[in-house]
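In this view, the complex is presented without one of its protein chains, the others remaining in place.
Showing subunit A:
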Amino acid sequence: MDMLLEALLSILTLEGLITILAGVTAGLFIGALPGLTATMALAVLLPFTFTMSPLQGLMALGAVYMGAIYGGAFTAILINTPGTPSSIATTFDGYPMARQGRAYEALAAATIASVVGGIIGVAFLLLLAPPLARLAVVFGPAEMFWVALLGLTLVASLSSGSLLKGLLGGCIGMLLSTIGVSPIGGETRFIFGFPALQGGIELIVALIGLFVIPELISMAAQGRGALPESGKLKGGAGSAILRMGKHIFSKPINLIRSCIIGQIIAIIPGAGGNVTSLVAYNEARRFSKDPASFGKGNVDGVIASESSNNVMVAGSMVPLLTLGIPGAPPDAIILGVLLMHGLRPGIDLFTETGVLTNGFILSMGFAALFLLPVGLMGGRLIHRIVVKTPFYFLLPSIAMVTILGTYALRNSMVDVFIMLLLGTVGYFLRLIGIQAAPIVLGMILGVIAEKGYVQTMLAAVVDPIPWLRLVANPLSIVLACLVVLSVATTLLPGWLERSGRMAKAKRDEEQAP
C-alpha cells in the first residue's frame, strides 16, 4: 500500500500530468489517422522517451497507447474508417449514428466507454495481475482455436440479411489471410509468382481498402461528403454527453460485460484488441432486447466495442508485466522499454521496483481519465472538420491520407495497389450483399484459428483420433460449448421467425386467457 501511495505521489507532479496529457493527445491524433496503428504511434514516439526518466518514459508510452486505441474511434464514427484495427466494431453502429445526425452522441458514448474501460483495465491490472497471469498460460493452441471460432460466430450478426453471404465473406477473409508464408509449415502460399506477396496481405491494408475505398467511391458517385446534412449535430454537445452518460450508467450491464470480455481476451497473448471489440460487440448484440437495431445505429454497439478495446490496453499488460509475454503488438514496444531500463518482467517488478511499476499502471488510469476532456474537445474539432470541409476537398484529402498510411506500413507501393484493388472489389461485393466486416473478421481470426488448429493437430499426431485433442481439457470444452451456444442463440431467433413459429407462439400467447 505504501508503494502504491508513493507511486501515486510520483506521478502527481506538474511534469507527470503534462507528460500524460501530451501522450494522450499525440496518441489520439495518430490513432485517428487510418493506417497508423497504436504500435506505430508507440514506435514513432519511442525516441522522445529516451531522454526521460524510466517512469516518465513509461508514463508517456502508456498514455500514447491509451490515446491511440481511443483515437481510432473518431474516424470509425465520422468517416466509417477504423483508425486502428481495434475500432472495427465501432464502425458498425458509430457511422450509422453519425449519418443519422447523432455523431456527437456516438463520440460521447465512445469517450465515456473508453474512459470507464481504461480505468477498469487498470483496476484489474493492479488487483488481479498475478492470478490473471496464471490464467493466461492455460490458453494453449486448442483454446485459441475455440476463441477464434467464438469470434467467427459474429459473422452471423454481421451478415445483414443473408447468412450465406456473410459466411462467404468470412471464408474469403480467411483465405486472404493464408496468402504468404504459412505460420506453421513455413512454405509460401498463393503468391502466384509475386515475391511481394510473400509477406502476405497486411491486415491494416485490407482494412483500409475494404472500409475506406468503397466509401470514397460512393461519396464521389453521389457527390457528397462523409456525413450528409443530417450528419450535423442534433442538440448541444453538453446534452449529448449527459444523455449518453445517463444511458451508459443506468443500464451498466452492457458496459460491465464488455469490460469482462475485454479483460479475459486481453490476457491471452496474441488475441489483441481486434478480437476483444468484435467479441464484445457480438455479445452485446446477442444479449440485447433489440438485436435487429445493431448495425443500424444502436449506441450499445459503440459502448461494447470501445469499452472492451480500452480495457485491453491495461489488460494486455498482465501477461507482459508478470510473464514477459506481450498480450498485444504494442506491448512488445513497452517490453523493449522495460528491458532497456534494466527492468525484467516478473514478481520483482512488483516488489523491488514496485514504485516504478505501480506508477506506470496508475499513470494509465490517469491517461484514461484525460481521454474525457481531450477526447470530447478533439471529437468536436474533428467532427467540425468532417462536416464543414467541402466534399471536393475532403474526398481527395481522405484518399491522400489513406495512400500515405498504407504506404507507411511497409514502405511498399504494392501494399497501396492491394489496398486499392481490395477496395474496388469490396465496393462491388457490397453491391451484391457481401459486406466488408465479415471479410475483415475472417482475416483477423483466420490466422489465429489456423495456428491453433494446426498446432493442435501436430501435437495430436500420435493420437488415434487427432481432432479429439481440440476438446481434450475442461477449458477447451467450455469454449467449444460457448461456440455452440453462440451459434444457436444467434441463429435460433431468425430460424423461428422464418418458420413462423415465433408468430404462432405470439398468437397463442395473445389468445391465452
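The working rule: contacts are C-beta pairs under 8 Å (C-beta built on N, C-alpha and C of every residue); 3 or more make two chains touch, one makes a residue touch a chain; residues count from 1.
The rule is simple: contacts and distances are computed from a predicted model.
Protein name for the hidden chain, per its UniProt entry and selected from "Gas vesicle structural protein", "RNA polymerase sigma factor", "Thiol-disulfide isomerase/thioredoxin" or "Tripartite tricarboxylate transporter TctB family protein": "Tripartite tricarboxylate transporter TctB family protein". Contact with the chain not shown here comes from a single listed residue; of A:Ile213, A:Ile261 or A:Val299, that residue is A:Ile213.
Of A:Ala38, A:Leu168, A:Leu255 or A:Leu349, it is A:Leu168 that touches the chain left out of the display.
Among A:Ala408, A:Ala459 or A:Ile477, the one in contact with the hidden chain is A:Ala408.
The missing chain, though absent from the display, is touched by one residue of A:Met400, A:Leu468 or A:Leu485; that residue is A:Met400. Hidden from this view is one chain, which touches subunit A at 36, 40, 44, 161-162, 164-165, 167-168, 171-172, 174-175, 178, 182, 184-187, 189-190, 192, 213, 216-218, 220-223, 390-393, 395-397, 399-401, 403-404, 407-408, 411, 413, 416-417, 420, 423-424, 427, 429, 431-434, 446, 449-450, 453-454, 457-458.
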